[in-house]
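Worksheet: one structure, shown below.
This view holds just a subset of the chains, kept in their places.
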């Protein structure tokens, strides 16, 4: 099985680590390949970033299908371009936010999302509402570190995620933790351990892992998104 | 007052008529200017069309603010790019779907939207839900004529809109009619007359008119969207 990870930003130094994480988490028979965008934002932190990334995402997703990939993961918690990408191709296209929130809602009555910046709170709340999990979202708690600073201080990031996760369980009655940025990838075990040490173990869901396992399962089951929900763009034959 | 209408498609022959409609409906002290996109789709009929239009919309909206416009209307019922456009500028940016649905919900307990194609039904239902009018939407009834064919048979379009509007009131208990495409602009009086002749007069809301009057009112009142809901894109100072 071949899964393509589309990271919807321009190339970055540690992309090999992103690929490595996916490859390590994938089943042995799964081949992971990863692409960044030729053109697009350096990070996705607002609706404009997202809008600027979508044209490149569509190109990358079409390429993945043309190259015989079995599924595509759009590696960003905003699920940017998920809907037009599903119009564009017939292979499964998976978004970490949709996959991660669905998983969280299946495993726990309430979950909290660890966001990046204050401005994410509202965006994640609206995303939760759109996906149907409004009443399950205990809270959104940002770490207040910009995405592009994640790599400069990994232990600071980890400490901040742990801190907010503990607060979410203690103060907001969260029954599960969902990372709100794919840049927090790989922190799951550490955060889970910290919560257990705090005497409040709850599932810690890495949305990229949720997306990967959803993609694998869809390919196994021969399923993909409905083309009635995502009908293909029709040729503009009626040009006036 | 100067209002800029951004039609989020590439230039089309009858753009002067669009401008004319807005100009005729505007208050005497309002100056309407209209731009199309340099690059983008010829029509917006799916999520990919929308995605391809947004970068051009952002450029056009920034230009409008730079040129001293008082407000911007994005002339498409998908409200494409409304959210990133509001991040990009501080002058009011208005979308016909949001303005039209809000107006319909204020004037009637239930309203139907006259859509373009079958595939619009789901999109408009989700839009209604996102804007909070889920329980107010009586039905979405498409005319099943592609947007780019509107201009080739205006009387066919009118007949189809009238037909669906009458069915919506008769069969779906619609208490108001909202056009589901800005390309139906100007048909309000004819549809209203047909409904009255059918013995079932209800308000017929042209969303472009709703958007225009909202824009005028916002400028008058010195109001614009909240920058806390639409914070500006921050400079990518942290490039790794």
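Letters A and B mark the chains as written, and numbering starts fresh at 1 in each.
What we mean here is this: contacts are C-beta pairs under 8 Å (C-beta built on N, C-alpha and C of every residue); 3 or more make two chains touch, one makes a residue touch a chain.
Predicted model only: the values in this text are computed from it and were never measured.
In this structure file the homo-oligomer totals 6 copies of one chain sequence, with 2 depicted.
Keep this in mind: only the chains that are shown with their structure count from here on.
Subunit A and subunit B, compared by their mean Cα positions, are separated by 31 Å. On the subunit A side of its complex with subunit B, the touching residues are 12-14, 41-43, 45-52, 54-55, 58, 81, 83-84, 87-88, 119, 122, 126, 129-130, 146-149, 151-152, 229-234, 236-240.
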